[in-house]
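With one protein chain held back, the other chains of the complex are shown just where they sit.
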Amino acid sequence: MTRNKPNIWKYSLSAVKGIYDAYAVSMINFLRKPVTEEYPEYKRPLPERSRGRIILTRDPDGDERCVACYLCSAVCPTSCISMESAEREEDGRRFAIWFRINFARCIYCGQCEEACPTLAIQLTPDYEFCQYEVLDFVYEKEDLLVDHGGRHPDYNFYRHAGVTEKGDKGAHPDEEEPVNLKSNMP
Amino acid sequence: MWFLGFVILLIKLAAVLGALVLLAVYLVWIERRLLAKFETRLGPNRAGWHGALQPFADGVKILLKEDLIPEGADRFIFMMAPAVVATSALLLFVVVPFGEGFTLWGRRVPMLFTDLNVGLLYVVAISTVAVYGVVLAGWSSNSLYSLLGGIRGAAQMISYELSLGLSLAPVVMMAGSFSLVDIVDAQAAYPFILVQPVGFLIFLVSTMAEAHRLPFDIPEAENELMGGYHTEYSGMRFGLFFVGEYVNMLVLGSLAAVFFLGGWRGPLLPGVVWFVLKVLIVPFLLIWSRAALPRPRYDQLMAFGWKCLIPVALVNIIATGGLMLLFG
Partner (left out) sequence: MPRLIIDNQKIEVPEGTKVIDAAEQLGIMIPRFCYHSALGAVGACRLCAVKFLEGPVQGIEMSCMTDARDDMVVSTDDPEARAFRRFIIECLMMNHPHDCPVCDEGGHCLLQDETVSGGHDIRRYKGKKRTFRDQYIGPFVQHEMNRCIHCYLCVRFYQEFTGYRDLAAYQIGYRVYYGRFEPGQLESPFSGNLIDICPTGVFTDKPARYRGRRWNMERSPSVCIHCSLGCNTVANARYREMLRQEARLSESVNGHFICDRGRFGFGYANLPDRPRRAEIGKNEASWTEAVRALANRLTISDGASEMKKTAVLGSARSSLETQAALAILAGSAGWPMPAYFADPHQSSVCRTVVRRLDEGLAVSMKEIERADWILAVGADPINEAPMLALAMRQAVRNGGKAGVIDPRPVFLPFDFTHLPIPREQMEFCLNHLIHSGIARQEADDAGEAVAGFYAQLPEEAEFEEAVREGISTLAEGLKQSEHPVLICGTDIVPLSTPDLAADHAHLLNRIKNTCGLFYILPGADAFGAAMLEASAESAFEDLLKAIEDGEITALMVVENDLIGAYPNRKRLETALDRLELLIVLDYLSTPTVDRADFFLPTTTVFETGSCFINQEGRLQYAEQVHAVGAPIRQLRGRSHPPREHRDEVPGGDPRPAWRAVADLVRALDLDEIRLYTSGPESWLTGSKGPFRFFQEKIYPPREGRILPAESEVAPFKSSIKKEAKKPEAGTLDILFVDRTFGAEALSALSEPIRRAEPAAAAFIHPKDASELGLSDGDSAILRFEEGDLEIPVALNNDMARGLLVIPRKPDLEWQTAGARFPRIARNRIAGVRKETE
């Protein structure tokens, strides 16, 4: 490989120009008005999908949406979600007996929302919840659970998945009657 | 009578030291605000009027921090190193004339501490001492980052010391004296910058390297050495390094004023005011450079010093000598 010997004059000239440009650009910026928006005097209105404090929403029937499937905690890059699933005594529904997010660790990446198959976990535009005590950043399920459906008020996981939580199998709109294993009728 | 002289000296000392440190501390705030301006931000503006109390907030914070000494450090040297840096910067100021002088109680009070006839050599000599602070800090911390920072600092400061000295040679040639007072007096007609633009540029670049300011902050290089020689320092000891660095900026500013900008001389305004204004030019340039330029690689930095600055400075000396022979 032959390497072109740089032309020393061209090289110097471009170096000087580079340095000159740098100084010029910074001076132009120096003379411009700063773009800083001063918080808390001015609070910028945030778009609906901006990612802040996390909530656990409810389905249209008012039941907790989260089925404690562990997908959010698995995908979370900072491992800040922990929970334990269990069977609800009344109806056998899978739910989280506790669900904890450590907001001191959360980086508001939104992966959890992305992963959630039931649309339970959602990020909200609220970001003003600073605390002095690190333990106060650890939110339990009681603190996370809200009484609405968030951005997706209509979805209900149990109307689509073929598990029954109440009632018989085959009751969902896209399902057939359960097979009767003791009948030979097709 | 000697007693009065002594009192005056003490007052001068206190005033200059106070002003210098205060100015240095404020320079931090000024730098942060200016840097913010260069980046179209606002900078610290919350503490006091436009953030004017920020330096005190910082000072309180830094004083309250725990003073950590790493395990395995050479404790004595570790503790002394910041002082070396700060003191050497302050010592430089002894020979700088910062005003015209006035008469008090019938005594002529010169606006400088002492007029050494080898003032310029003193400046060059003392500024070299600062390198000990850096090397010792780096070595005594017992940390690889610090050690690397210290070594880089030593290499860089020694290299640029040369071009600094060489860039001043034409000034001495033109003033015909090593005394800083004489040099200022020699610029009564015009400041040397007009006839020595190249010398001034070399001086400025060497200054940046001396003060290890960005883009020449190779010994600290936060994103590769985590702070270099002062990685392990905390609290007020770290603060001393900081103060030292900013005092250094001021001192270098005043030297630039003395050597190239005509010292305290200027029309209309009193000498001290002119002096302060001129002194602030160099820090401003340094801050501007920090906003504008990226950090070069270590080898590029050395190559630039040895292969570019020194030859140019030498050529500058020869050219100056030649011209002086022709016209002078």
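A and B are the chain letters, set down in written order, and residue numbers restart from 1 in every chain.
Assume contacts are C-beta pairs under 8 Å (C-beta built on N, C-alpha and C of every residue); 3 or more make two chains touch, one makes a residue touch a chain.
Not measured: the values here are computed from a predicted model.
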(request) With touch as defined up top, name the shown chains that contact the chain not shown. (result) A
(request) Spell out the interface residues on chain A facing the chain that's missing from view. (result) 67-71, 74, 84-87, 94, 97-100, 117-118, 135, 138, 140-141, 157, 160-163, 168-170, 174-179, 181-182, 186
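Simple rule for what comes next: only the chains that are shown with their structure count from here on.
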(message) Centroid of chain A to centroid of chain B, CA atoms only: how many Å?
(response) 51
(message) Please output the residues of chain A touching chain B within their complex, sorted ascending.
(response) 19, 22-23, 25-27, 29-30, 32-36, 38
(message) If we count contacts the way the header does, which residues on chain B are in touch with chain A in the complex?
(response) 34, 36-42, 288-289, 291-293
